[in-house]
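Note that one protein chain is taken out, while the other chains of the complex remain in position.
Entry: chain A
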Amino acid sequence: MRITLNRSGGFAAVRALTGEITIDTDSLTEPSSREIEHLVGAVDFEHAVARQTPKPGAGDYISYTLTVSHDDGESAVSFTSPIADPTLQHLVSRIEEIGREKNPR
């Protein structure tokens, strides 16, 4: 499974916090791979993401696009912070952590 998280915006809007992180679960350790695949399966994308459009007047939110590619095809969802769904929030945080491990500062 290949997962791409694209981020833009935020109050800081700096290069280090924006742009794409791509993860191939085949290249992760077994526990990390299982965790990510479990989280992707556990997120109720239709429901969690539908509530995640910015409210009128909101500012400095982060815009995310999450693309999941696997053997059956590819699906993409877009949402913004603050992420209300705890599972989706956990998934985004884990992808960002793995991204930082891949490209240590």
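The working rule: a contact is a pair of C-beta atoms (placed from the backbone, for glycine too) under 8 Å apart; a residue touches a chain by one contact, two chains touch by 3 or more; residues count from 1.
Note that in this section contacts and distances are computed from a predicted model.
Visitor: Identify the UniProt protein name of the omitted chain, choosing among "Neutral metalloproteinase", "Sulfate transport system permease protein CysT", "Arginine ABC transporter ATP-binding protein" or "3-oxoacyl-[acyl-carrier-protein] synthase 2".
Guide: In UniProt, the chain that is not shown appears as "Neutral metalloproteinase".
Visitor: Which of these, A:Leu5, A:Ile62 or A:Ile95, touches the one chain of the complex that we don't see?
Guide: A:Ile62
Visitor: Over the whole complex, note the residues of chain A touching the chain we left out.
Guide: On the chain A side, contact with the omitted chain comes from 8-18, 54-63, 81-84, 86, 89, 93, 105.
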